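Heads up, one of the protein chains got dropped from this complex, but the rest are sitting where they should.
Right, chain A next:
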């Protein structure tokens, strides 16, 4: 099933959802849109990576599928927005998720705001809400593992009216209470954020500030974030 159409982006539906349309092909998963039991549904199908040893590949695919579902459920229980999980098929490694309709990624939102020439200050409210939702997620000991502005969806944001934030793509997530793990989570976001969106240092600082204000555990996390940043700059890099 997988591997045959890799990269070509053909209209191949996942076996368990006839008629579905391929939406995106990422590094390890194909994302389809279709209808499942009458509902608008996103199917995320993890396909085998042929470069990996088959035993390792199988383990990673299973683990990531399970982690994705587990962390979504944990977030939802804590009142953090994430798509509803409709169904999981562990034989084809497919997750059936609620489609967040009329959403755009935060990445698209920031990019279009910048392209339209509006000041990034108009995004400060959004940065505040991202900081808050991440603080809440970390307080539940969910470490996302792949925080980027593409892995956050925004619904119904209009001038003056704040939209709803939804977190997605939990495949690399895991449960940990360690400030180090949460610090690295924020480090990954910082790098992705600043490299995807030029000239947003102040915006990201705003996000961090709101993260700190929203969580009692934040100081320990920020301390680790500082350490990880410093490690990058100090690594000896011999050879």
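Some notes on this structure:
One rule holds in what follows: a contact is a pair of C-beta atoms (placed from the backbone, for glycine too) under 8 Å apart; a residue touches a chain by one contact, two chains touch by 3 or more; residues count from 1.
One rule holds in what follows: contacts and distances are computed from a predicted model.
Missing chain, UniProt name from the options "Multifunctional methyltransferase subunit TRM112-like protein", "p-loop containing nucleoside triphosphate hydrolase protein", "Geranylgeranyl transferase type-2 subunit beta" or "N(6)-L-threonylcarbamoyladenine synthase": "N(6)-L-threonylcarbamoyladenine synthase". Touch with the chain that is not drawn comes from one residue among A:23, A:155, A:192 or A:212, which is A:192.
Of the options A:41, A:65, A:132 or A:148, the residue whose C-beta touches the omitted chain is A:148.
Counting the whole complex, the residues of chain A in touch with the unshown chain are 3, 6-8, 26-28, 49-53, 55-56, 59-60, 145-148, 172, 184-185, 187-189, 191-192, 195-196, 198, 228, 231-239.
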